[in-house]
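The complex appears here minus one protein chain, its other protein chains still in place.
Order of writing sets the chain letters: A and B. Residues in each chain are counted from 1.
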Amino acid sequence: MRKFTKSLGALGLAAALAVSVLAVPSQAATNNSITVAEVTAGGGGVQTIFSPWINSGSISHHAMFRALFKADANLTSVKPDLASGYKYSKDGKTLTVTLKSGIKWSDGKDLTVDDVVWSMNSLLRVAKSNAIYVNAFKQIVGSEAVNGTNTTTMSGITTKGNDITISLKAPVNTLIPVLAQFMILPKHVLANEDILKLDTNNYWKNPVVLGPYKVGTFSQGNFITLVPNDKYEGSKPIIKEINIIVSSNLVADAKSGKLDYFTTNDPDTIRAMSSVSTFKSAPLDVLFYRYLVINPTGPFSNVKAREALKYAIDWNKLVPAIYGQQGKVINSGVASGMSFHDSSIPKYKYDKAKAAALLKEANFDFSKTIRLRTYNQSQPAVMLILTAVAQQLTEIGMKVEFLPWTGDATTELWTNRNYELALKGLSAFNVGEWFAEYSNPATFEKLLGAQPKYAALNSQLIQSTTLRDTGKILTDLQKLEQQDLYKLPMHFLKQVVFISKNISGTPTKWGNPLYVYQNNIASWSAN
Amino acid sequence: MVSFLIRRVAILVPMAFTISALIFFASRLSPIDPINAMVPPDMASDSANLEQLREELGLNDNIILQYFHWLKNIATGDFGYSLQSGEKISDILALRMPATLELVLSALILSTLLALTLGLFAGAKKGGVADKLSRVLGVIGIAIPDFFIGLALLNVFAFRVEWLPTGNRVAPGQVTLWDRLPNLILPVSTLTIAMLAVLIRYTRNSVLDTLNRDFVKTARSKGVPEWRVLYSHVFRNSLGPVMVLLAFRLPLLVGGSILVETVFQWPGIGTTIIAAVTASDYPVIMVVSMIIAMVILVASFLVDIIKSILDPRVRLGGGN
Partner (left out) sequence: MKEKSLKQQSTARIFIRNLLRNPSAVIGLTIISLMILGAIFAVQISGADPDYMDPISGRLGPSLDHLMGTDQLGRDMLSRVLSGGKQSIYIGVLASFLANLIGTVLGATAGYLGGKIDSVVMRVSELVMTFPQLILVLIFVSLLGQGINNVIIVFALTGWMTTFRLVRGEFFSLREESFVEADRAFGFSKPRIIFRHILPNTMSPIVVAFTINIAIFIIAEAGLSFLGLGVPVTTPTWGNLLTAAQNPVVIDEYWWLWVFPAMSIAVFVLGVNFVGDGLRDVLDPRHKSLIAKSKWKVALVGRLGRKK
């Protein structure tokens, strides 16, 4: 017995050592395959491709899906993609888009105007979708008739040959950029599915697509491999395989060559990546807001008390300490340095005495516990910055209780409202989205009550056709925002793209990785 | 024996029902609107769409009705859908269960083998090397939280010397169990070390007890070689209590070890539970707790049967 167990133990040890040698990985990128890390629907493991109608911008979206237009890296000007061109009527209320012919889906069927019309109508019938599409499409004539149960078509969209004509209730200056983000899905595959729950449809495991790549292998819960789509009409993509994985340790995987591309905003990861010489990085200014939602019904009912938060916390020291170069302190929805920033807005300055004076003026009730909340519990940096905020508020005499919400943050934010200060993030498509929040009946209006002033300015903003008008409206909105201070802007958060130096053919200018733009994925190559 | 089994089953059934009701109604007490957990308001296209979703999910029904509906579905294997990902819960379980089984089963087997060997030698020769080693392991197992063992192993083997991968159970080109072995080593070692302490102590005591039995003394006095005494008398007779302890560990096979799975980002049931709790994905929480509870009931039933076979007094009447 003793002998037996001994040899068994030795065998086990030997096996373990052998395996650990085998495990030393060396699989640098080649033209045959590259590996990208993505956050995908399902959480925890790659489950399916995210519906691009909810979030887009990942490599899998770039590689597989296409819209009528293709945006440039700034997301503002567009080039034709599925459409050959577009034309606005003089009053700006009718848009005619001409579809290219000869484009095929990956299953060999032709792309038709019906696919486009069906996609636009269906967006209003799903339960879950990105607000930028909804806000734009709600301006189309007949949109109110379409929802989960009722009519399935908008009267404002008609077709003739390859032309699609869209009639608007009022001009929408964001429609073309939004259409450049809106991915067309195949009617012939999805028409009979439950559109309400489209985001969880089996379609996403092996979607019929228009882009240069399609799903090759789908290993449930593990990884997805994309392979060239032979029905794609453009030049054939160079890289033969794109592996999409979920990485539990980006830095280690990048170092060991298991990973070739990812984007992140986690400061620790970014800091650690600076020592990985095989990667290059591109920090991107994106409209990613971090701000505090202030509940105006509690101790912060007086605007002076809300203003005190600008001075009670050392924003200019905390944000760089935690986010380094990635964080940029902002004092307005239109941050300084952006066009139309209202420079009369005072900059944040750490001044405890001023904060105390403002709180005194507001007759602030120091006996009430300030409930500081967040739902970004999984992000260490968020927990740190709010811990620091709690500490500095405690230092000026407040009683602060900082807790993350476990679970459904939207119910907590807008229905239960058991907080004084809550951290929120917003990845905005344009500045207008920051202000549109104030008059959203499903969110802020539940907290603040009806906001007709914001609503009026927001609809003017979306209809404005000249830069001068836009500038004026944005200035008015900033003034209004400073008057109310329901949201305290904290900082922008840059995204950083990390890509292996082996890969070439990538765009000279990267765009916001949370949206889709011309990133030439088909001409990437690896050596 | 038969009447004993019937008595145990008679307890089992009402307990299963009580648990299911507790799980169901406790999760309904929470103030969270499942629709909001599923579709955040800032992503809701239209309130009419949400109403329809509510209707489709049966959330407008009477709560008692919903309970029986849920029971019926569970009984027929229809576990419903996750709020977070919209996936079938049965799919999620099918995906995550093998990962947990792989981890826990390896650790259970490894720790049992090690504990039996070490415990046998430790008991056979008090104060010897095996005895000292098992004492050290016992102390480690008691004082050091299992996730700290995991963190330390990660730091040394995955980051310092870079011998072993950190987590990522499956990657492209890594499909078979053999491919995944390197990924298994660190989490399995962690769990094994954590489980070892109690097991060793148990085996050692059990061996010590057996050594004092008359039949051992008789065997020795008859001149049976010591290794034979140890193997065919002591070892086999010490197995009983260890089996009972192992039966109590069975629920781990389903529940996994939450902390160890979290440290290694192991995509098993443990991390699924954590994700579900932090996202208030209560259909998942309900199903997983229900399954774990059922496994526990069955396991304790098994323990009772083992006990009753080993000790007839248990069978004869409450003999607690």
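The definition used in the following text is that a contact is a pair of C-beta atoms (placed from the backbone, for glycine too) under 8 Å apart; a residue touches a chain by one contact, two chains touch by 3 or more.
Fair warning: this is a prediction, and the values are worked out from it, not measured in the lab.
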Problem set entry | Omitted-chain contact residue, chosen from B:G86, B:G123, B:P187 or B:P241 | B:P241
Exercise. Who touches the missing chain here, B:V39, B:L259 or B:V284?
Worked result: B:L259
Seminar exercise, completed: The listed residue (B:A48, B:V198, B:V224 or B:I274) that touches the chain absent from the view is B:I274
For this session: Considering the whole complex rather than only what is displayed, give the residues of subunit B touching the chain that is not shown.
Result: 11, 15, 19, 26, 29-30, 139, 142-145, 147-148, 151-152, 154-155, 159, 166, 205-206, 209-210, 213, 215, 236-241, 248, 251-252, 255, 258-259, 262, 273-274, 277-278, 280, 285, 288-289, 292-293, 296, 299-300, 307, 310-313, 318, 320
Exercise. List the subunit A residues touching the unshown chain?
Worked result: 248-249, 251-252, 266, 268-269, 271-272, 314, 317-318, 320-322, 377-378, 380, 383-384, 387-388, 390-392, 394, 400-404, 406-407
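Here, only the chains that are shown with their structure count from here on.
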Problem set entry | Complex contacts: residues of subunit A adjacent to subunit B | 1-2, 5, 8-9, 16, 19-25, 27, 33, 35, 41-45, 47, 54, 123-131, 134, 147-150, 196-197, 199-200, 217, 219-223, 225, 243, 245-249, 252-253, 256, 258, 377-378, 406-411, 414-416, 437, 440, 442-443
Exercise. Which part of subunit B faces subunit A closely enough to touch in the complex?
Worked result: 30-33, 36-53, 56, 81, 84-87, 91, 95-96, 113, 117, 121, 157-159, 162-173, 175, 181-182, 185, 227, 230-231, 235, 264-265, 267, 271-272, 275, 277-280
